[in-house]
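Up next, subunit A:
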Amino acid sequence: MTNLVDIPKVNAKNMTEKEFFYGHKACAGCGGSVAVRLALKVLGERTYTALPAGCMSAVGFIYPQMAFNTNAIITTFPGAASMASGIAAGAKALGQKDVKTVVFAGDGGTADIGFQALSGMIDRNDDVLYICYDNEAYMNTGIQKSGLTPYGTKTTTTPAGKNIPGTVTHKKNLFEIIAAHDIAYAATASIGYPQDFLNKVNKAKHTKGATFIHVYASCPTGWGTPTETSIEIAKDAVDCGLIFLAEFEDGEYKLNRNPKEFASVKDYLKKQGRFKHMTDEDIQCVIENRDRKWARMRKQWL
Partner candidate 1 sequence: MNRPKHTEFTFPTHIDDYPTGPQYKAGYLPETNAGWRTFRPVVDHDACVYCLRCYLLCPDGTIIKDSGQIKIDMDYCKGCGVCAHECPKDAIEMVKEQL
Partner candidate 2 sequence: MKEIRWHGRGGQGGFTASRLLGIAASVHGGKHALAFPSFGPERRGAPVLAFTKIDDSKIHDRSEVQESDYVVVMDETLITPGFEKGIRLGACILVNTENIEKYRETLKGFDLRGIDATSLAMEVLGRPITNTAMYGALAAASGLVSLDAALASIRTEMKPKLAELNTKIVERAFDLIINN
């Protein structure tokens, strides 16, 4: 295995000028496209990209407009990981060297419908980097609840009203479910911390076998935020502790950021249309859940 310490860092100054995701039809200010664009710049030319049904495939490949300036393919909704596995197996069988296969799938495509295939891909340790860009709902179909939609979120299938305060379940603990497969490398990230994300993609690129990155990626359309704040809001989520930055490597968890104090959860939520309806009680529920999670992570991971 490559000594990860020796990998040259990729940053804004030295990264390739090539754009691999260009001319796409994503919403203005789309956080998912920041994640896809940056990851592909780290991964480079010799990459096969697989995307299930979802925003990034819907905005990328509408004949004749081909926005992936690299080899890319749309997969079935449940079959992103398995098609990527097949690509990696095909490339190996054909003797192709220095090739990486990457998946970009949304939260629904990853934590819900695509989960079985993802689990199989990790189990087989196929040479695929699976990146889940998490915007916390099915955005491509018009904002419906997924397994990664957090408590309190108003979506079109979890409307907030007098009787039900929007989504009543907490986010599925995707990162630890993935880590429980004893995967070679997994990480969480946020486009609000782009250099951290670049570093993690770079690490995954140089790790043979199955790797996974869960990147928090804002959606101004689904979240009810101004387009220009997409990066800021993804940073706020980390700063208020609702999203954490961590890695799982060699069987060990690592918290990349462990702030003494969190920024205000309420401020983060109230910036977004999807949480506008939340009462102080609802917000308290979110905070308590965050604190439970952090207490456990700090106890077990540090």
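One rule holds for everything that comes next: a residue touches a chain if its C-beta (ideal position, glycine included) is under 8 Å from a C-beta of that chain, and two chains touch if they have at least 3 such contacts; residues count from 1.
For anyone wondering why these and not others, all candidates are chains of the complex that A comes from, given by their letters.
Note that this is a predicted model, so its numbers are computed, not measured.
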| item | value |
| --- | --- |
| Complex partner of subunit A (touching, any copy) among 1 or 2 | 1 |
| Sites on subunit A touched by candidate 1 in the complex | 12-13, 16-19, 21-26, 28-31, 33-34, 37-38, 63-72, 191, 194, 220, 226-232 |
